[in-house]
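A single protein chain has been omitted from the complex, and every remaining protein chain is retained in its original position.
Presenting chain A:
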């Protein structure tokens, strides 16, 4: 099984950004993203990138994490920049590439300086006002917790089912996907029954 499932994007540290309040970081990221998308000019793009690079330096983001996280963004950004180059010229292409880099870098800084638990706690806090429209924060927390617990088991189930199909020489994706999904649903029913037997989830 992929060991990456046991570790998120978070990188432990003691920098100012690590200690900053989660809400402030996510809020700043939202404002930054809006600014990058709405402001269309070449000097501003490099200004945004400089801000993102500075934040990454302050947070001391690990280079390997940066490379791993930026790779999919970079591939897409380069392709689109090339298309922009052909269609609109080099200035717009460079602006697009720099904007996308700045956005991805800023987001990586927030994710790499915030533990999964802290981010989850913050999210549960933020949806508390939704209680008055029928959303139960405790139930949401239970669901997310169950989903996190289910991640390794579901991936293992997928690999197991896929290997079984391969062992029988079956190539059609249906032979893998249908048993996999049916087993997931059956397991979910078992989990639901177990929760109910323990009196969890009954309000």
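Here, contacts are C-beta pairs under 8 Å (C-beta built on N, C-alpha and C of every residue); 3 or more make two chains touch, one makes a residue touch a chain; residues count from 1.
Please note the rule applied: contacts and distances are computed from a predicted model.
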From "Na(+)/H(+) antiporter subunit B", "Carbon-monoxide dehydrogenase small subunit", "Protocatechuate 3,4-dioxygenase subunit beta" or "Biotin transporter", the hidden chain's UniProt protein name: "Biotin transporter"
Residue among A:31, A:79 or A:170 touching the omitted chain: A:79
Residue, one of A:44, A:58, A:94 or A:157, that touches the chain absent here: A:157
Touch list for chain A against the chain that is not drawn: 2, 4-5, 8-10, 26, 29, 33, 37, 40, 68-69, 71-73, 75-80, 83-84, 87-88, 92, 96, 99-100, 103-104, 106-108, 110-112, 114-116, 119-120, 123, 131-132, 134, 136, 138-139, 142-151, 153-155, 157-159, 162, 173-174, 177-178, 181-182, 184-185, 187-189, 191-193, 195-196, 198-203
